[in-house]
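Note that one protein chain of the assembly has been removed; the remaining protein chains are unaltered in position.
Letters A, B and C name the chains as they come in the text, with residue numbers starting at 1 for each one.
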Amino acid sequence: MNTAAGRPVYLDYAASAPLEPRVAELMCACLRDPALQANPSAVHRPGRAAAAVVAQARARVAALIGAGPEAIVFTSGATESVNLAVLGTVRAAPAGRGHVVTARTEHRAGLEACRELERAGHPVTWLRPDAGGRISAAQVGAALRPDTALVSLMHANNELGVLTDLVAIGRACAERDVPLHVDAAQSAGRVPLDVRESGVALLSFCAHKLGGPKGIGALYLRRRPRPALRPLLFGGGQEGGLRPGTLATPLIAGFGLACEIAVGEIVKEEPRVRALRERLWAGLQPAAPVWRNGAAEPSVPGILNVCFPGIEGESLLFALDGQLAATSGSACSSASGEPSPVLTAIGRSELAAQASLRLSLGRHTTAAEVDAAAALLIAAVQRLRRAAPPGAIERIA
Amino acid sequence: MNTAAGRPVYLDYAASAPLEPRVAELMCACLRDPALQANPSAVHRPGRAAAAVVAQARARVAALIGAGPEAIVFTSGATESVNLAVLGTVRAAPAGRGHVVTARTEHRAGLEACRELERAGHPVTWLRPDAGGRISAAQVGAALRPDTALVSLMHANNELGVLTDLVAIGRACAERDVPLHVDAAQSAGRVPLDVRESGVALLSFCAHKLGGPKGIGALYLRRRPRPALRPLLFGGGQEGGLRPGTLATPLIAGFGLACEIAVGEIVKEEPRVRALRERLWAGLQPAAPVWRNGAAEPSVPGILNVCFPGIEGESLLFALDGQLAATSGSACSSASGEPSPVLTAIGRSELAAQASLRLSLGRHTTAAEVDAAAALLIAAVQRLRRAAPPGAIERIA
Amino acid sequence: MEYSEEVRRLFDTLPHCGELAAGAGPIVAGEAAELERGAWLRFEARLADGAIVDAAFRAWGCPHTLAAAALTAARLPGWRAGTPPPVDARSLAGELAVPADKLGRLLVLEDALQSLLRRASELQSAPPGG
Partner (left out) sequence: MEYSEEVRRLFDTLPHCGELAAGAGPIVAGEAAELERGAWLRFEARLADGAIVDAAFRAWGCPHTLAAAALTAARLPGWRAGTPPPVDARSLAGELAVPADKLGRLLVLEDALQSLLRRASELQSAPPGG
């Protein structure tokens, strides 16, 4: 069963949210405007016109997280922001102060950046989440050492949606004067976020998870005290030398508007999407046994991760193909087929991880879509269970 | 005097070319298409639809330089491509093989990446150009050492437009088995370019200099032998692990079309733009004394760098403001006011460098615009010269 | 992951999926499971006059595995002891364009199939009604 337009029900907002139509219109206007084609670093009038668009957008992006525009460094996306924060801070730290605290449940951007530091000889403490997928402030506090250069944790987990308690963890880091970096790619624009409350030193996010374009992200860099950062890229002096390269006016403009829209709609959208998620969860109960992966709350509103024990993941995806777009627990970011390390870290077996789906909802998701998705899932799961040899549901979980 | 639309004459194509209208239309269609919003790495049907767009564009981008699609790594722009090539190759080289050969006239992306290597202890040989701005194959050959890990040179100089002899330099590098990286940001799409002829190992370019969007670039990576490369960013496995981060479908689609258009038009455009450039040079002669910076040929068609001795650069820009958009020799990539190191490297004094302008033409430049620009420049130069104290033209050069 | 038209069709309809109804003629079964390899298969066949006359399967695995099981069940009728198996891992891989990294699953299928055929042969050589 498809949506009216014959397209699959899109429940993959956590991988990428559709571009907000108003953002698309602004970007198209910007792409076509002869007066906005110049390099925003150029000092001539067309350059200044482009720079003014960038400046306005920078203020909007900053406002999403309660920051000032001078605290925003534009990057190509969350991956680059996370790498700049993690590698940049630790590489800039004085010799002998290179310890990092992070978690096994981070997005691969953070995970792999920390592994790169480990390869370079930096000690890394890998925190394990509880069964709900959360890291506690007490765990962080206990992991801090005199040589800790950085704590890097995500705000909302991209697979489970569970939220980290930034205020408590921020306090634990502040007590020990350790900068805290937060990967907020999944929470920015989806739950209220204010860097002044949590005292984070660095915060990464990107546009395409919140209705903005792909190819642009931001790193928030606290002003006082300002964390020292070694750039990843070198070149023209853009972004205070921290991130050289010609600024992409239309992308930045779109990012800015997407942030402004998110700020305006979050109060209405957050409970709406949360209610739809719970409606989906309730609607899936006829497919029992069905398990929920990760704690239900606190969480971002739009992520539901479910396990259908006894189901083979690739067949489930194939059964849904063209009807429901979601992400399998065996293919979180690619077609690798490896079971999700997040799901195994919270105690799921490899087979249960492969029998899991992340269903992620967002601004354009409707109740009708949720109901359709539930019906599709129930039908596919029941059909595959009927096809399996007797005993499979019990053994494969 | 302005163009008909009341906008300044745009002679700053080397800083950023206006987006090709057909590219803008394709991108707008892509931005608005509900079927192309998914993450191109997702395995579901909407993800595969986006991946198909990326695959088509990758083939078009590769075709611009005579490469196969599997040799292209998408990046955020030329700055990132150059950094990935330079830092990536040298950091991946075996210990004891970390020497780099480059030139003083490189774009800041290459310059600063090499300086970063120098800070990390790598020996760097900085070649000096001749008075025309060129580096010869003999210079490169003489600079090669047993421990040379990389030669990194630009194809067309971004300030002067002069072209490097890639075939001869490629041969000198091949004889000694040293990989050659070429920064082709200013030449790709402007002159024919075939990686098979020059045997370059790595080649960087970006979309926004050739009529494509800002925020996307490419690194060509030869397949056999394939240069070892250490990534700058770590995360999801996109781009073979060399450049993780969600692929930006609309940017990539636009880049692809811009390359395809460039391939189709280069035979017609190259001589047309070159003729316009010479028309501009001829038209400026009433402002004599006026000097040409850099060799006239071989060069990319659209760059003319001129010095008006006796003129103060900031006042010249201000006199032209709102009428002619060009780049001053004192502000090549920012409003820094430092004299261009390229102009001083070819022997111009600091004052002559500041009295220089880069006028860069492109696909939409017309003869009428060129004539208007010449008239504007002559008027401004004559006015400023009349305002200067007697003797200034002679002394300030 | 690429799937052929035939895999899509077999997966969508899963012909011969389920159990054989009790009825005329003995039923034999063969099963093999290797969860680490991603496959668990079970075949059933009804015998009459020394030949397989009907077959069914149940399977847990990827779409290629399910499609291969359905194809196998469809090819079983007509088989009799002493003749070669109607399909093997290689022929299935070719027919269904199964990617190389999934050949292990077809070997699990082959195990289940061989176990079924062994039982069927045993039954035929056993004294009738024994």
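To be clear about the criterion, contacts are C-beta pairs under 8 Å (C-beta built on N, C-alpha and C of every residue); 3 or more make two chains touch, one makes a residue touch a chain.
Nothing here was measured: the structure is a model prediction, and the numbers come from that model.
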item: Visible contact partners (per top-of-document touch definition) of the missing chain; value: B
item: Selected residue (touches chain absent from view) among A:V9, A:V43, A:C206 or A:I303; value: A:V43
item: Among B:R128, B:R196, B:R223 or B:R395, the residue in touch with the chain that has been omitted; value: B:R395
item: Interface residues of chain B (partner: the chain not displayed); value: 310, 312, 314-315, 318-319, 335, 351, 383-384, 386-390, 392, 395-396
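Simple rule for what comes next: only the chains that are shown with their structure count from here on.
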item: Gap in Å, rounded to a whole number, between the CA centres of chain C and chain B; value: 62
item: Between chain A and chain B, centroid-to-centroid distance (C-alpha), Å; value: 34
item: Chain B, residues touching no fewer than two other chains; value: 43
item: Interface hub residues of chain C, defined as touching at least two other chains; value: 1
